[in-house]
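Only a single protein chain was left out; the remaining protein chains are all shown in position.
The block that comes next holds subunit A.
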Amino acid sequence: MIELKDVAYTYGGAELFSGLGLTLAPGSFHFLTGPSGAGKTTLLKLCYGELTATSGEVTLFGEPRRGLSRDQLAMTRRRIGVVHQDCQFLDHLPLAENIALPLTVAGRGDEAEGNLKDLLAWVGLTKQAGQRPPELSGGERQRAALARAVITSPDVILADEPTGNIDWEMSQRLLRLLVELNRMGKAVLIATHDLELIRAAKAQVSARVLRLTGRKLQMAGAEL
């Protein structure tokens, strides 16, 4: 579904990584680790087309990223659920409308009602449905961001530190949601420093752990 071949990315004259290869096939589950500043967030952005590789080829659902028109890229993004580290929302809208936003944008707003109730319950935000995002805690915002990313049942889920601000119990709950989606054939890529989360996931699903370090992407060691 998403494939990176011999990809390099340079920012401000400095090469962040090069010769990078990655394939997110249907039903695959990947963790991406590495030191801060190694380029994990950049790699995720390349995967959903927000950034364009300096060299190499990024293919999104069989189409080269460079060949996609703006409208085609927007349509491609509807097939990718993204959870950002900074969890940005439309602060003037209630949480429920924010979570339903991908459906609204896709003209599928009428599907929101059924999905939304179950999803809010799953991420423990039923009571907060009418609140505005600035009124929520960091953890609540992260859960909301994950709910927004999966509401359209996308083919690929990309998450950047999705459990950074939430307790162990809730992170396990969110992990179960991602595992369930993965079992439905969705590809999942999670960038994280949380080794406990990775171990917990590996107990439930066949996950590959990649480490981005020294400008290269490699399989993580046996300790994971």
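Worth pointing out:
FYI, a residue touches a chain if its C-beta (ideal position, glycine included) is under 8 Å from a C-beta of that chain, and two chains touch if they have at least 3 such contacts; residues count from 1.
By our rule, contacts and distances are computed from a predicted model.
You can't see one chain of this complex, but its UniProt record names it "Cell division protein FtsX", from the set "histidine kinase", "Permease", "Cell division protein FtsX" or "Ferredoxin". Touch with the chain omitted from the figure is made, among A:E3, A:E97, A:E140 or A:D194, by A:E97. Touch with the chain that is not drawn comes from one residue among A:A25, A:M75, A:A121 or A:M219, which is A:M75. On the side of subunit A, touch with the chain left out of the figure occurs at residues 50, 70-71, 74-78, 82, 84, 88-93, 97, 101-102, 104-106, 109, 148.
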